[in-house]
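Got a structure here, written out as structure tokens. Questions coming.
Incomplete set of chains, arranged as in the complex.
Think of it as A, B and C in the order they're written, each chain with its own count starting at 1.
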Amino acid sequence: MNEKGNLLDIQGVSFRHTAQQPVLEDVNLTIRHGERVGLVGAIGSGKTTLLHMIVGLLKPNQGQVEILGQTRSSERDFWEVRERVGLLFQDPDDQLFCPTVQEDIAFGPLNQGKNREQTERAVRNALSLVGMEGYEDRITHHLSGGEKRLVSLATVLAMEPDVLLLDEPENGLDPVSHERIRSLLLSLPQAMIVVSHNVEFLASVTTRCLRVEDGKLKEIVV
Amino acid sequence: MHITEGVAPASVAAAGALLAAGGVALGLRAMKDEQIPRAALVASAIFVASLVIRLPLGPSSVHPVLNGLAGVLLGWAAMPAFLVALFLQALLFQFGGITTLGINTVTMGFPAVACYYLFSRRIRESKKGREAFLLGVAAGVTALTLSFVLWAGSLILSGKQLAIIVKLSLLPHLAIVTIEGIFTGFIVGFLARVYPKAFEMPHIIKTRSDP
Amino acid sequence: MSCTTHFSGHTVVHRLDPRPRVVATLVFAVLIALSGHYRVLCSGVAVGAFLAMLSKLPIRPLAKRLLRLNLFMVVLFLLIPTTSPGEPMFRLLSVPFSHDGVHLAAGITLKANAILLVFTSLLGTVELSSLGHAFHHLHMPAKLTHLFMFTLRYLDVLHHEYVTLLRTMKARAFRPAMSVHTYRTYGYLMGMLLVRSLVRSERIMAAMKCRGFRGEFHAYHHFHFHQRDAVFCLTSAIVLMLFAFVEWISGGVAR
């Protein structure tokens, strides 16, 4: 991992979903390696949009995105980004689409070109990281909300990303799963951006915090 | 695999419309009120898939048809489901057309119903994922092959000169049928493992508790 | 993103009652499909073009549709006349184009364009749910109408779900290629979409039951027949009868 320079450098980025009002407008954001950044903001303020833009699932209408030391614009530029930046989706139901937990976790490593044995190891590791050993053959569709959330995180960790983008990882969880996620995040070494409506949670897992408001980003103290 | 607007002469179009009307009427009779949301949702899902999924094939890509799958999931209700889907395709995207709506419904729908009789029960009773996968492949291949035959037939009936189109598309169709089979196989295998209830039509598992 | 948008607008055509529009379109399509004479077919195209202008169809989407259709027609023109036997009409690069073949291809092209234009201007401009109501009032079987409405209602919902699922696959470094892995992945994607749809269909049925549904649909929407609708009915009847009359006096079925 290139430890020099910035992890992420966004300059003058604007984004609009449709003809409507832009969701993000002339946004600047720089994140250095190893930082853990919290992201708050009202519903529909554009937090998810920002994360999706970082991995190139949405393309900005304007501005420049530099990730992992390189300017990225074409779909092909983002292939490398997606192998090194792990995105946890807001809704775990969107993240799990393979029949079994095992296959779902193996999907990423296989796309990265790992062989069978490496993939199996990655699956085992990822499951033990989130404390879900023994879930390999469970049908993803039948898991509970909290289990789905943890397995989703395992699918991301299995790709051994250098950076984590976590979209409301603790949302809709009961207190027990909530605590499990919190301590897991604290134990992970990666740089990360964490979106949440829960400011206490953010304060305990991140090092600094930003608020999305009226299409802009503002540094805040929590 | 549509017959485009204008290609079919009145006789072929009328024959298609009559056959389709018969099939759709049977389908509507078979479809209980409780099954309407199911038929509609399956039709929407397949409609979306056939519109946006592009399965890579060499330098190009093909859209799936999934009428075998529709048949296995919906039985006779696949007939009205295809009528609706094809009408919407004609209206929104100009695939097919209204004078050829009957023929196209027949071309898509009857092979689907055939697949229901041939494979639905077997898939329901299959124990292993692999078996379901293979039955799915068979359903996909059968349905699309039958559709091809019906399509070619109606094209040749529409004008002998049109046979050249059939000849030229024979080879590409072989490739398309293969991919459709594999694709359908994976979907059926998935459903058999994750949600086996998919293959039980609601009226088989529960009739209305009060008659 | 939506895949169920109609050509919205505020023209006279948009304000017409959808019921006579459905009927007129159908009769028109049948007449044109039956026709074997260039004057009828050409007038058909002219009527279509007129309606397209009257309903102010947006140029680009319309052009795209016409282009897609006529690309196929170009193939027909190159293929059929050169492969069908019979007297050559002309030669291009010393390849003979048969008389019958050219007429066949020309007939098909005119019919397809005429029907497309009328279909798009008269029905493509109806809000899709009103189209469902029109079918209902034209006594289409109730189950079929409701199947149509439900399908419409959930098309965009499912399309949205598809887009989200595809995104998560991309985020996990998925790149489509000609491989079993790709087909399997799309298979799972579609499987998941179907599972969600089936589960949803059960919840919808439950929601319907909760609101007193006992196997019978009640219609609520009603149309009002205005004077402009009467004018439209009269005009279309005259035009369509004129078509039939010309077809009849031209006699025969020769193209």
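What to note about this one:
Throughout what follows, a residue touches a chain if its C-beta (ideal position, glycine included) is under 8 Å from a C-beta of that chain, and two chains touch if they have at least 3 such contacts.
Fair warning: this is a prediction, and the values are worked out from it, not measured in the lab.
Overall stoichiometry of the protein chains across this structure file: A x2, B x1, C x1.
As a convention for this text, only the chains that are shown with their structure count from here on.
Arrangement of the chains shown, judged by which pairs touch: all-to-all, with no pair of chains left without contact. By the count of C-beta pairs in contact, the leading chain pair is B-C. The most distant chain from subunit C, with centres taken as the mean of CA atoms, is A. Distance between subunit B and subunit C, defined via averaged C-alpha coordinates, is recorded as 19 Å. If you average the Cα atoms of subunit A and of subunit C, the two centres end up 42 Å apart.
Residue positions of subunit C with contacts to 2 or more other chains are 188-189, 191-192, 195. Those residues of subunit B in touch with two or more other chains are numbered 189-190, 194-195. Of all the residues in subunit B, the ones that touch subunit C in their complex are 4-10, 13, 24, 28, 31, 33-34, 36-45, 47-49, 51-58, 61, 64, 66, 73, 80-81, 83-85, 87-88, 90-92, 94, 97-99, 159-162, 164-165, 168, 179, 182-187, 189-191, 194-195, 197-198, 208.
Those residues of subunit C that touch subunit A in the complex are listed here as 161, 164-165, 167-175, 181, 185, 188-189, 191-192, 195-196. By the touch criterion stated above, subunit A contacts subunit B in their complex at residues 99-100, 139-141.
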